[in-house]
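Only a single protein chain was left out; the remaining protein chains are all shown in position.
Order of writing sets the labels: A and B. Residues in every chain begin at 1.
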Amino acid sequence: MSSSNEATVSGPPHAHHWDPVTAYHGSKLGMWLFLATEILLFGVLFTAFAIFRYLYMEEFHHASQYLDWKMGAINTAVLIFSSFTAVLGVDAAQHGDNKKTFRWLCVTVACGFIFLIVKYLEYSHKAHIGLFPFIECNDHAQFCWDSVEFKNEFKMYFGLYYCMTMLHALHVIIGMGILTWALLKAKKNRYSTDYYTPVEMGALYWHLVDLIWIYLFPLLYLVD
Amino acid sequence: MSAHADGDDKNYLNCETTLWSWISTVDHKRIGLMYLFTITAFFIVGGLAALTFRIELFSSGAQFLTPDQYNVLFTLHGAIMIFLFIVPGIPATMGNFLLPLMIGAKDVAFPRLNLLSYYIYVVGAAMALIAIFNPFDYILSGFSAEQAFNPADTGWTFYAPYSVKSGSAVVWMTGAAFVLGFSSILTGLNFIVTVHKLRCPGMTWNRLPVFVWALYATSVIQTLATPVVGMTLVLLIMERVMGVGIFDPSMGGDPVLYEHFFWFYSHPVVYIMVLPAFGVVGEIIPVFSRKPIFGYKMVVYASVAIAAVGFLVWAHHMFTSGISDWTAIYFSVATFGVAIPTAVKVFNWVSTMYKGSISFETPMLYAMAFIFLFMVAGTTGVYLATLAVDVYYHDTYFVVAHFHYTIQGGAVIGLIAALHFWFPKISGKMYNEPVAKLAWFLVFVGFNLTFLPQFVLGMEGMPRRYFDYLPEFQPMHRLSTIGSFINGFGYTFALLNLLYAAVFGRVKAPRNPYNSLSLEWKTASPPSHHNFDEDPEVDDYPYAYGTPVEGGGHH
Partner (left out) sequence: MFRYLPEQASEVAPKVDWLHHWITDLSVFFTVAICGAMLYFAVRYRKRDGVDHETPRIEGNNFLEIVWTVVPTIICVFVAYYGVVIYRDMVEVSEDPDQVVINGRGRQWAWDFQYQNGKVTTNEFVVPVNRPIRVVLTSTDVLHSFFLPAMRVKKDVVPGMYTYVSFTPVKEGEYHTFCTEYCGKDHSYMLASLKVVSQAEYDRWVNDRSAELMKASMSPAKLGAKLYYEKGCNACHSLDGSKVVGPTFLKLFGTERVFSDGSKATADENYIKNSILNPQSQIVEGYDAIPMPSFDGQINDNEITGIIEFLRGLDGSAPAPEQPEADEEKGQGEDLSALSPVERGKWVYENKLCITCHSLDGSKLVGPSFKGLYGREGELNDGSTYVANDEYIQKSIMDPASQIVKGYQPLMPPYAQQLGDEDVQGVIEYLKTLKE
């Protein structure tokens, strides 16, 4: 940024070329557009999944039984709860309560961690029984991804499963990053009733991450 | 208001001169220029690839390339020109530079995001370079000679299952296209918010320049279509790396599904390339005719209509692919829906010249060339939309000629026209007019000589992407090769002329060399760091040229 703007650094960003109200609405518009692109991004995967589920109904049903629906359900609950705490964080920021904002966002990020740990446990279990690409075949594994016996439909199901859940997990990590950035600002008492854009944007993004999981969970775990 | 307002000689180019001030800039004008230099470099690379294989095609029979080298070259030409040059083309360069100036804003809505888009583009470009030179395969193979030069050879469409079976560079190339897509998405998003939120007082939607409208429509496509191809390319990479089999029929997958996903993006992307060029022509013709653009509202609605309908016609690239007859019929009929607004635009541009006071500076010559070339592109598009005729023409040289008329004759000519038109504003200098006109002549003649014969080849049944061809096709191939070199010289002259004027030029440009009414000409040439010395305000649309007359229509 050029020297002439440095005077405004302590204030909200972009203040040099648009007023705070427009900046807030602009950010919100930008965020919603971005969320639309995210939905389209996952839309491709949903479409592919729908087509192949229709074609290979039985095999997909069979494959889905190797997922632990209880783990999925725990994660669903964790994410829904974290969305709720994110809303509380936004509400606190809108009231200019930096302390509460900080606290609620911390809870939200912690939920993100729990989600990732559960996901890790699921993945490592899959790897253990051989339902994971890149794992060398071994004797105690139930499956072997690269062997000829491994069914193509299984490969397709788990390929899509890993593609979707890893992409989603990446979104969780990005979301946690954004929220961490937002909560550090709360720590520095940056928010007021006039300025709480980062919290709101972070929370919007987090809701999307949550929403996508709410679609993924029944699609992948509850194929029946 | 700005600290620089008092000094006349302080502008966005010389307010800070360190290298760091450029690579860390959030100024939309500088980012636009950085894009311009980067894409021009890739334009040269892509162009050289094309000239190389045009030499190969000069005669029937194998000349100096192997089939594999030829396949690599046309893939590089296509992938570089599409993903690295023409998609960012006008929006990221001229759009970045002009959009805020034209609507009276100090910058785009998210300047830092804008810089981020540029660097994402750079990362994508670097991945494309890796795909071209493929150093990892070379190193991993213990410097085996066969891996020394082994780029992607799938064609820019990366059709499965060939792209799943072909060499490893495909992963890098598709990865590059994916990353470049994100750059495109963020630019589009930035522009949409800018147009919505940063118009200066008085700049209502009905007063936006047509170029801004075109950018707006383009941005919507960029934002909504790009994620789809991004994810499709990720699936393709997954397929290669994990062996998932979604597009591989031997594993129960469906290669036609890939085509659907691919064209869902890659058809709208044609409008990403060409709509901004429509906007450029819509700016140039009124200025050099001293007439309002004829039917402003129609021109604007047509842009938006093309963007919208453009989403609904993708499978017209797949009439022979094995889709059902009813699907083919729907997509054929829908495609004609794009033809109509396009025709309307052409009628409006030509009518703008009626009773004008027309002068023929280089930008106007390019704009008029554009109208001719786009007429050819548009009418040949009708053949391809017509189901029974497209079956014959699909994947022949007719298609090659058609899309080069659309993309080179449309988008590239549009970009060159824009570069000449706004050159005084960008550089603060005037270029050498006679040299520019000579270059225009070479470009126009060379271009037509390259691609008109390709229509004839297509009619004769010559398929595209052929390393070698039957002897009866040779005469037209020779004309085409000769034309391509004239065309190449034309672009070289045009670019060198501009570069020379920018660096060594002595003639300083005035604020408004063409007496344009558009907002970007109201500020200094080149503009100051903050664009405008005083906050701008407008009270009419920028085309109120000429003397008001009775029955002159209404704006």
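Throughout what follows, contacts are C-beta pairs under 8 Å (C-beta built on N, C-alpha and C of every residue); 3 or more make two chains touch, one makes a residue touch a chain.
It should be emphasised that the depicted structure is a prediction, and the values quoted were computed from it without experimental measurement.
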Exercise. Please work out which displayed chains the absent chain touches and list them by label.
Key: B
Self-check item: Residue touching the undisplayed chain, where the options are B:Leu48, B:Val122 or B:Met298
Solution: B:Met298
Quiz item: Looking at B:Leu198, B:Ile246, B:Val346 or B:Ile426, which residue reaches the missing chain?
Solution: B:Val346
Self-check item: Missing-chain contacts mapped onto chain B
Solution: 67-68, 71, 144-146, 153-155, 159, 161-162, 165-166, 249-250, 252-256, 289-292, 294-298, 320-322, 325, 328-329, 332-333, 336, 339-340, 343-344, 346-348, 350-351, 353-360, 368, 371-372, 375-376, 379-380, 382-383, 385-392, 394-396, 455-456, 459-461, 463-470, 543-549, 552-555
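Keep in mind that, in the parts below, only the chains that are shown with their structure count from here on.
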Exercise. Please work out the Cα centroid separation of chain A and chain B, and write it as a whole number of Å.
Key: 34
Exercise. Mind listing the chain A positions that touch chain B in their complex?
Key: 1-4, 13-14, 16-18, 22, 25-26, 29-30, 33-34, 36-38, 40-45, 47-48, 51-52, 55-56, 133-134, 145-146, 152-153, 155-156, 159-160, 162-163, 167
Self-check item: chain A contact footprint on chain B (complex, rising order)
Solution: 2-4, 15-16, 26-27, 105-107, 109-112, 185, 189-190, 192-193, 196-198, 223-224, 226-228, 230-232, 234-235, 238-239, 241-246, 251-254, 257, 261, 529-530
